[in-house]
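The structure that follows is given in the form of structure tokens.
Heads up, one of the protein chains got dropped from this complex, but the rest are sitting where they should.
A, B and C label the chains in the order they appear, each numbered from 1.
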Amino acid sequence: MAKVFDAAEVAKHNTLDSCWVILYGKVYDVRLHPKKVTDFLSEHPGGSKIILKLAGKDATEEYDPIHPPGILEENLKPEMMVGTINQETLPKVQTEPASSSIETEGPPPMESLLNMDDIEQVATKNVSKKAWAYYYSASDDKISKHFNTEVYRSILLRPRVFIDCTRCDLDTTLLGEKLGMPIYVSPAAMARLGHPAGEAGIAEACRSFGAMQIISNNASMTPEQIVKCAAPGQVFGWQIYVHIDRKKSEAMLNRINKLKEIKFIVLTLDAPVPGKREDDERGNAVGASAPVPSATKAAGGAEDETSRIIQSSGGVGKQLFAGTDPSLTWRETLPWLAEHTNLPIILKGLQTHEDAYVASLHAPQVKGIILSNHGGRALDTAPPAVHTLMEIRKYCPEVFDRLEVWVDGGIRRGTDVVKALCLGAKAVGIGRPALWGLGAGGVDGVKRTLEILADESKTCMRLLGVETVDKLGPQHINTRLLEQQIYDGPSGLESIRSIFRAKL
Amino acid sequence: MAKVFDAAEVAKHNTLDSCWVILYGKVYDVRLHPKKVTDFLSEHPGGSKIILKLAGKDATEEYDPIHPPGILEENLKPEMMVGTINQETLPKVQTEPASSSIETEGPPPMESLLNMDDIEQVATKNVSKKAWAYYYSASDDKISKHFNTEVYRSILLRPRVFIDCTRCDLDTTLLGEKLGMPIYVSPAAMARLGHPAGEAGIAEACRSFGAMQIISNNASMTPEQIVKCAAPGQVFGWQIYVHIDRKKSEAMLNRINKLKEIKFIVLTLDAPVPGKREDDERGNAVGASAPVPSATKAAGGAEDETSRIIQSSGGVGKQLFAGTDPSLTWRETLPWLAEHTNLPIILKGLQTHEDAYVASLHAPQVKGIILSNHGGRALDTAPPAVHTLMEIRKYCPEVFDRLEVWVDGGIRRGTDVVKALCLGAKAVGIGRPALWGLGAGGVDGVKRTLEILADESKTCMRLLGVETVDKLGPQHINTRLLEQQIYDGPSGLESIRSIFRAKL
Amino acid sequence: MAKVFDAAEVAKHNTLDSCWVILYGKVYDVRLHPKKVTDFLSEHPGGSKIILKLAGKDATEEYDPIHPPGILEENLKPEMMVGTINQETLPKVQTEPASSSIETEGPPPMESLLNMDDIEQVATKNVSKKAWAYYYSASDDKISKHFNTEVYRSILLRPRVFIDCTRCDLDTTLLGEKLGMPIYVSPAAMARLGHPAGEAGIAEACRSFGAMQIISNNASMTPEQIVKCAAPGQVFGWQIYVHIDRKKSEAMLNRINKLKEIKFIVLTLDAPVPGKREDDERGNAVGASAPVPSATKAAGGAEDETSRIIQSSGGVGKQLFAGTDPSLTWRETLPWLAEHTNLPIILKGLQTHEDAYVASLHAPQVKGIILSNHGGRALDTAPPAVHTLMEIRKYCPEVFDRLEVWVDGGIRRGTDVVKALCLGAKAVGIGRPALWGLGAGGVDGVKRTLEILADESKTCMRLLGVETVDKLGPQHINTRLLEQQIYDGPSGLESIRSIFRAKL
Partner (left out) sequence: MAKVFDAAEVAKHNTLDSCWVILYGKVYDVRLHPKKVTDFLSEHPGGSKIILKLAGKDATEEYDPIHPPGILEENLKPEMMVGTINQETLPKVQTEPASSSIETEGPPPMESLLNMDDIEQVATKNVSKKAWAYYYSASDDKISKHFNTEVYRSILLRPRVFIDCTRCDLDTTLLGEKLGMPIYVSPAAMARLGHPAGEAGIAEACRSFGAMQIISNNASMTPEQIVKCAAPGQVFGWQIYVHIDRKKSEAMLNRINKLKEIKFIVLTLDAPVPGKREDDERGNAVGASAPVPSATKAAGGAEDETSRIIQSSGGVGKQLFAGTDPSLTWRETLPWLAEHTNLPIILKGLQTHEDAYVASLHAPQVKGIILSNHGGRALDTAPPAVHTLMEIRKYCPEVFDRLEVWVDGGIRRGTDVVKALCLGAKAVGIGRPALWGLGAGGVDGVKRTLEILADESKTCMRLLGVETVDKLGPQHINTRLLEQQIYDGPSGLESIRSIFRAKL
């Protein structure tokens, strides 16, 4: 006759070494015949982890409704049964309490966060109001900020079937540098506002994934500090806002030129003057009692206006702009920059096919462009990068052949990454998601951000039937609705061409 | 002088045999002259049931506002009056209580559920959180899941008038098998999670309506158990997910080949790797206190990745995927399958006109295709089946001649069924509605689901002026808005044709 | 020195005969010099009523902010001043209470209801749950019901300027009958469910405006009762649902033919079987404790199905359908109807250009058609009448020349009325608004409904610069968005033409 066990006795066998499970009143030792056990565990369709979670316990309620009757007999051989359970000793089944989620102190484990929204939500709770306001804010009514994300949702995917997608990876090459994924961290300022690990923490997270990072001109750490722990082959860019006093910018370029981890310079063009970020302005009061004097003043170069800006308060974003030169031009700024660095130049913030085309005429001096509306933080109702991608495809697709086109803004899902790549982008930048990741969990939070986006991107590619990022193309997406939004007015290309022809 | 009755006396006459009604203070015996009564009851425009509900009671308040004055005299002859009522004895009219719906224990009678939403709502209350999460979940932001339903609402119907719609039925023929309706139950896993009757309960409900059922590869009962009580002529299909270890799949096919009730094999292609179903992942914690470790890892075939999946937890959906082979191809998998079964093959999960066309080139080996985005559970922003139907109509309508085209996803109304048929579908599958039906009321719940959809479909056909499903066509619907969403990019058809031509 | 009055003394002079007003501490007798007063009152830009409202009171606070300083002196001559006010005696200004609307018993005065929404809201509170459910309900998800109204809002108006719109009236002629407005009351059943005045009350309201009324086959009063108090020249139509037992319909037609007020017969075609009105089904439980057995059964003509319907309960709408013949055809029903009445025939419920065209081929026997989806109560996602108007304009505009085209469904504003007329409708029917009017205030409620719609329609015409309804045309509206929704599939016109040609 079978031996009768108490629940307490069974409960001791809850490890890989000694693993018992109760099913329908019987107690099984799933390691009794090691060979069998190995088979059983490795072949269990739900994975061995599930079984270990139930080790030492009565698994009947979990097991029963999802296994066809008879499956038990096929898999757990009689010789594995070591006895029966004394039902009296089992703990009473407890009905789930009304609210089963126990409110715990501190941020939850990063692996419990499933998507960018989860991460932003946790970060919003963690960081200071000022940090939240600076990260969250966008210009005016945040129409561009929201549209940046919505526009990806209006693109449908076209999955192909019967394609072997066993192998699938995100490896790519940007500016000749090998990278683990086509997702990079955009130059976002003030990382230490969200977490003491700061930009160096982002760098540490990027290292784990072979991801590229562009360091903000307004980083809260020095470039040297940020790249200090870089892995061999880890790739950084450095973003410049040109200072009214060029000497300052030249000194900074000089410093950057010495850092071998920094492989290119990004010149930001989409924000010659600061946008109006109202959340940031409201969030930046020093102390809560005083109303925040607003700085809606349009920033500019005229002497007295400039001084007004410098006197005014406004948000963090506006403060960071002080000293930025709003007078950059193709004719003067590019040659000046090329004079002070030999690094490849990337132009950030292009939002029309005309400017993308002009940039392509400056190749190979200009090696790439980033289509960006500055995360919706500069000019509200500016077009999302996807619009500009579509415009280039429509008016001057040759741009894609002449330089690399990257995009940023609104990426929240792996499907977004994939859609941008299908439209011709070589890489996709994330700004806020990295900062929210940092705010949610420091280095681990940023890692989680990158991990989620990479995993989602791979799942998407597999479900499309695509193995490598270079095989993604317009045939994988349906942009029909989007096409109905793309600029259809007079193109400035013809006049650009005649100007450039005249120069030659 | 007329006799005066107390209300209690009148109340006894509340049956078909003895049926009294009080109107305007007078008591009528509507069976006093049986012949008259029969006429009165059978001719009552509201049906005899209404009268029986009021039998033995004062019907004045119900009767008065909906009958023209004078109608009483025409219909209830003076000789039917047996007396007058003692007004004192009538119960006082009770004002409706603030909340008239009495909260009762247990699920409500199935016939009180009027539509799929009612059924889902009751099921949501009935089933475990885990079951709800598994059934409800879809990938990422559930955009495809919701769009699956919304897309039907953007199609308008075009009812024709002055057509005799006395006769109208839903009979149809699929793969040569006669069926009572063009609605079938899609292969949905884990039915016993929602109700102990499980997949066999679904089979029992289908039997009542001559409806077809496709058994999931991951059913919580064995195929033998499910088909055990089939009626003669009842039709089943069996869905296969090909296992990495082909021997296992072959053994299973061998078992299926022996079941004469199973008439065809459905090979699922829209989910070579699992989608990311966040509700399912969150709902699958064993116990409530521990945070759920997420399994966002992209599943795949590479050695070490596979092991990562098997170690990971994730939702029920992800567990069920373990062992599924992501490397299927037209060239290898189809011949292998044909080698191990003589049953007709249906390919499920096609989402582009290109793949539908390729499938049609494999006719007659392939007998049908199911346009499906896996209920929005695989790739978010994948197109709804209606989009693929429209794509086929636009690019390669000959597909409809070469094989049967079925669709699933998002069906919630009879009008949805009819619209899919108008666009060329031969049958329409329901997944979640059948599971919610099961969860709401077991076998009776599934019957109610099928009954509602069938009745709604028939009402729709009658109001369109169509007698039989084969007469439904594109002239019965206005898809103008939908057309503006359909893929308009380069078609892969030409290259497919040259590849196939080269093979011959 | 000026005499000083107490407020109480001034308060007595609050009539046309003796009208004093306090302004800036002075008391004026605005009737002191009758001639002047008459001028003052008649010329007061805000009307004399405003002044009378303030008679006997201190008007300063009302007067001051809306009159330019100095205006007082120009208009109220010093000789009209009779003294000054003793400020002590004025009541203290009371600050408005938090909620200034005093909840009163019973319905508010009809003139305080400003639009159809106000009226529906008051009616919803007044009528029984059953009446509300019957009036409010529409089929399935009420998509057509809501779209009926929304579609008008997507049409923009094109007001022309510098047009003398002093004269403007709504007079029109339908079927040769002169009417005061192109708005008529649609055949809506069961008016007494909402108010004891019933359909006769609607007739009384129509009388005041020269509006036409179509009597429902299922009216809760007899046709004779409804037309009893008709004014000379008042116009009625009568709606027929053909009974399975034709003798009954013929007897009814015989009765109608004798009523000289009834000028035409409307044959309803858009509801050969009842739609599925879930609110109605839920609202029709006799008593509140028992769950409502649903009647989702598709109604039909087959012997046993018919009996099922008669046995079933379901909503008021479904009960009213019992006995309705679903087998009407162009070939048989029209000649039968023409045989039993000499009245002009109007066909109601056409929803495609094809059927409108067929109807036009039956002119002059058929004198008009009503484009209608039965208020969204028959088939959900059926097109609104505006769609059918646009279809006719697109495919077969000659229909407008052959017979009168009326529309109903969704009308809630005078602008809706005008837009329908611009598209070619000769008249516009309202169903629910009339019933809600009745429910809100009986005869006065219906009058208010008609008054609001007529006034709004006239205001709209004036602002468009149009004097009479026959001058309204497509140039007055922008239907660009709507055009993108109109059916663009294969038209059935060609085959209709060949069939009719073959007959000749």
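To be clear about the criterion, a residue touches a chain if its C-beta (ideal position, glycine included) is under 8 Å from a C-beta of that chain, and two chains touch if they have at least 3 such contacts.
The structure presented is a predicted model; accordingly, all values stated were derived computationally and were not measured.
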| item | value |
| --- | --- |
| Chains on display which the left-out chain touches in the complete complex | A, C |
| Among C:11, C:363 or C:463, residue touching the chain not depicted | C:463 |
| Residue of C:65, C:78, C:176 or C:232 touching the missing chain in the full complex | C:65 |
| Residue in contact with the excluded chain [from C:75, C:115, C:222 or C:327] | C:115 |
| Missing-partner contacts on chain A, residue numbers | 129, 131, 140-141, 143, 190, 192-193, 196, 219-222, 225, 269-276, 278, 281-282, 286, 288-289, 291-294, 296-302, 309-313, 316, 319-320, 322-323, 326-330, 333, 347, 349-352, 354-355, 358, 373, 378-383, 387, 484-490, 492 |
| Chain not shown, touching residues in chain C | 42, 44-50, 53-54, 62, 64-70, 96-97, 100-102, 108-109, 111-115, 153, 155-168, 413, 415, 451-452, 455-456, 458-460, 462-465, 474-475, 477-481, 483-484 |
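One rule holds in what follows: only the chains that are shown with their structure count from here on.
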| item | value |
| --- | --- |
| Chain contact topology (line, ring, star, complete or other) | line |
| Same or different residue numbers at the chain B/chain C copy interface, by half rule | different |
| Inter-copy rotation, chain A to chain B, in degrees (Cα atoms; steps of 5) | 90 |
| Distance from the mean Cα position of chain C to that of chain A, given in whole angstrom | 56 |
